[in-house]
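This is the structure, below, for whatever I ask next.
A single protein chain has been omitted; all remaining protein chains appear in their positions.
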Amino acid sequence: MIRLHNDYNRGACAKILEKLAETNAESYDGYGEDTWCEKAADLIRKKCNAPEAAVHFFPGATQANFIVHAAALSPIQSVICPDSGHVYAHEAGSIENTGHKLVPLPSADGTITAEQICKAVKSYYEAGEPNYLCEPKMVYISFPTEWGTLYSEQDLKDIRKVCDEYGMYLFVDGARLGYGLGSVKNDVTLEKLAELTDVFYIGGTKCGALFGEALVITNAGLARKFRTYMKQNGAVLAKGWLLGLQFCALLEDDTYEKMTAQADAYAMEIKAAFKEKGIPEFVDSYTNQQFVIVTDEQAEQLAKEYTFEQERTLEDGRKVVRFCTSWATTEAEKDQLIGDIRAL
Amino acid sequence: MIRLHNDYNRGACAKILEKLAETNAESYDGYGEDTWCEKAADLIRKKCNAPEAAVHFFPGATQANFIVHAAALSPIQSVICPDSGHVYAHEAGSIENTGHKLVPLPSADGTITAEQICKAVKSYYEAGEPNYLCEPKMVYISFPTEWGTLYSEQDLKDIRKVCDEYGMYLFVDGARLGYGLGSVKNDVTLEKLAELTDVFYIGGTKCGALFGEALVITNAGLARKFRTYMKQNGAVLAKGWLLGLQFCALLEDDTYEKMTAQADAYAMEIKAAFKEKGIPEFVDSYTNQQFVIVTDEQAEQLAKEYTFEQERTLEDGRKVVRFCTSWATTEAEKDQLIGDIRAL
Amino acid sequence: MIRLHNDYNRGACAKILEKLAETNAESYDGYGEDTWCEKAADLIRKKCNAPEAAVHFFPGATQANFIVHAAALSPIQSVICPDSGHVYAHEAGSIENTGHKLVPLPSADGTITAEQICKAVKSYYEAGEPNYLCEPKMVYISFPTEWGTLYSEQDLKDIRKVCDEYGMYLFVDGARLGYGLGSVKNDVTLEKLAELTDVFYIGGTKCGALFGEALVITNAGLARKFRTYMKQNGAVLAKGWLLGLQFCALLEDDTYEKMTAQADAYAMEIKAAFKEKGIPEFVDSYTNQQFVIVTDEQAEQLAKEYTFEQERTLEDGRKVVRFCTSWATTEAEKDQLIGDIRAL
Partner (left out) sequence: MIRLHNDYNRGACAKILEKLAETNAESYDGYGEDTWCEKAADLIRKKCNAPEAAVHFFPGATQANFIVHAAALSPIQSVICPDSGHVYAHEAGSIENTGHKLVPLPSADGTITAEQICKAVKSYYEAGEPNYLCEPKMVYISFPTEWGTLYSEQDLKDIRKVCDEYGMYLFVDGARLGYGLGSVKNDVTLEKLAELTDVFYIGGTKCGALFGEALVITNAGLARKFRTYMKQNGAVLAKGWLLGLQFCALLEDDTYEKMTAQADAYAMEIKAAFKEKGIPEFVDSYTNQQFVIVTDEQAEQLAKEYTFEQERTLEDGRKVVRFCTSWATTEAEKDQLIGDIRAL
């Protein structure tokens, strides 16, 4: 069985396992105050061309998401996001649990536009003061989105402009950031993300690490006492060097970028195979997640050799399914799938 | 430099690293729905003689602590704990952040008594209804405590009785559980803990794992939808098998028990050495943490070769310091320290 | 200027002022433990034919709304409501501030159907366990709705059935309850509300009281320690008898029912006048709030003598406006408006 149902079903890239073994007997300072975290943070600041950025390492993405909200917002402030946003749809009300309202904007492909955001914010300011609505204070988007789609540099600039106009933070969930950066259609860089957002993260868990996400905060106001927010919410790992070490392994020789770009490239071949076969796409994704519409028969046939995720059932009974390559997908696995698509 | 300032400054026991390497290329179901977690949970249920217990794996102890509170308590309910309790004194207000009041009871050595608890609870019930105080609904204690001390089986039975009388949960923070179980003075077992508490955890991070704690819930009411609380608070690791696998490695051949008992034994030798030397103890601990009172000169001398943690300064200027053995402490390290204590 | 922009712009019905004056020198027990509150609660239990119901008096409706949520729900539980629901749209994120997610269902006229609710709930249960969505645990509706519309007894029975099937509470916001009960189209009674809901309130502030709402809890589970939740959130008035006294005054001789029925009757005459004039309704309301679509010219003309609330601007530039009768609206005021509508 070839497992393509998600991008987190295998351990970590070899370099990480090696580094763990090498350093296992070393003694380090706890809670991320170690040399690996320091080195990884420096590396990230350099790649982002953001020498002043605060960098923090999280065990997982849900933590990164809700702790940024908890630290950034006062009780009366809300967040604008796509209705497909991970924080709105998949994390068991984690943001509301911190006391904040999410304002979901309709999105067919996982992205929202500067214009949509602007309209939503305006309705708040038009209500005047005293205002009995929540103050929109942050925009949350994912790059790439939950549907595998991307924002262009221009899209981000437009959203940034709205955020500046209305005093809002821009937060980019980068749980799959590598697959966004590696896409053939992408024109965004780490430098641009650092420049255009207030805070974003570089996803490790889905991009070759055992676990871990690297949060980059470029807005100094947001960075204040951030580690205390992390501790309060259980996101400061006692053996913090495990995270720093992994990000060093991933980022040192562009391993991260190379692994995710390869997964994207394989996904493009799979995308083409579906297209050739006349199997329609549900969204036009150029990253490692491919969403296609299959008949029950096709799904059954593919399920013999591959795991994939079923997203929803269309009114005509066909299924939207996701095939997901990852840093761990091999050329042989990809080739076999393409062969089997052609043979459907 | 021999590092004895805490028990989480080195990686993991060899078996864990081996298992990680062996399984790195395997594909597993996400979010703890894998075979390793299942196997580890079964092992724990067996060791606890609690076939119906719910077992959940957490990346870290702060998460375990606050999520138990979040799941167990309604907004008007409070928790009784020692004033030295980790949740009260060291976790950045994580419990209050979930909306709950902690009622700290004075404790000289980290423990509290059934009598103290009973008195605190009674004052609530004597206020009658409608009652404008918080309803005490849980007792939180640590085993061993933050000062290395222990509760006897009888202590726990007495506390259990008060909890039963007033309808309260008993929650035992077992971040260092192994060092408690391995103590020469201990008469508590995993079975007894499962029987006498509603929920407790078996600490991994400080006891030989890379990271991770295993929560055991024996009160079925508390177990309801517990995974959703974990997800909401970011404690469901995407690659959950990393936790199950570690607990399998630790618990399969009693590796956990053996490693921590050895650390305790080394600590007893160090305790004896301090005693012989006439260096007074701050508390009478029989686990891996030894708290002694040293002069500036002694501290300076020991600091040349050893790291240790300074806890507080006494009024006469002497220092309370902690020497902490761990699963990773070697016989040679222990012997060297004993020699240097004698030479003070 | 005749003020019809809302139903809370004047003091209280004469009986209340008299009772306040009569009792001003009396001494009472504090925090609602007085004879007036007891008497009012008994009166309400009798009118509701709910001898076991818990009755609590709140200074205001926002408090009643969010405290019911705080007391009823655990952190992972959510609430289903119309997207026009007061708690979703007008109360500054008060529910999210208690940590709970609201699941808004689309509603054109302020009501939602059992079928809509059922569909929303099903999607949760179809996700299986462990479930990383919020558990739907309550349905919040308003009677009458924010658009002046009503649920029939059959509508409520259908919703109750869904609630029973999925273990959900049914909470009815009755801030304008009197105007619902008094409507010519209404077939719901206090008895029926008590029977079909778990908790609802009888609005005072908008229905002739100076301030205050009477919450009726028929679900014993929900009633547990409810006063403590109220105290925690600042809803226990020190001089609680002020609330009990008002509800006695309102409910003793059916003053409440009579006053609101009259306001409804006036509204029906105004509704008819708009209809005759060919001024379209925005929703077909049979209670004291009338929403009509006027041109700028008509709005300007009416604004000379009347205050009314502008709700929104339609795409063609016409305005949706609300004319609101109340317990304080006089026959002369109503007649003058009708004359002026005819003269438009």
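Letters A, B and C mark the chains as written, and numbering starts fresh at 1 in each.
By definition in this document, contacts are C-beta pairs under 8 Å (C-beta built on N, C-alpha and C of every residue); 3 or more make two chains touch, one makes a residue touch a chain.
Being a predicted model, the structure only gives us computed values, none of them experimental.
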Contact residue for the chain not shown (choose from C:Ser78, C:Ser94 or C:Ser107): C:Ser94
Residue in contact with the excluded chain [from C:Lys46, C:Lys119 or C:Lys239]: C:Lys239
Sole residue of A:Leu4, A:Ala70 or A:Ile217 that reaches the chain not shown, by the stated touch rule: A:Ala70
Contact residue for the chain not shown (choose from B:Cys48, B:Cys81, B:Cys134 or B:Val236): B:Cys134
Residue ranges of chain B at the interface with the undisplayed chain: 75-76, 78, 90-93, 96-102, 131-134
Residues in chain A touching the chain absent from view: 31, 33, 70-71, 74-76, 98-99, 129-135, 225, 227-229, 231-232, 236
Residues in chain C touching the chain absent from view: 3, 6, 8-12, 14, 17, 20-21, 23-30, 59-63, 65-67, 91-94, 97, 205-206, 210-211, 228-229, 231-239, 242, 328
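Here is the rule we go by: only the chains that are shown with their structure count from here on.
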Distance-maximising chain from chain B - centres being C-alpha averages: C
Chain with minimal offset from the mean of all protein Cα atoms: A
Approximate Å spacing (C-alpha centroids) for the pair chain A, chain C: 43
Intercentroid distance (Cα basis), chain B paired with chain A, Å: 34
Centre-of-Cα separation between chain C and chain B, whole angstrom: 50
Per-residue multi-chain contacts in chain A, two or more chains: 91-93, 97
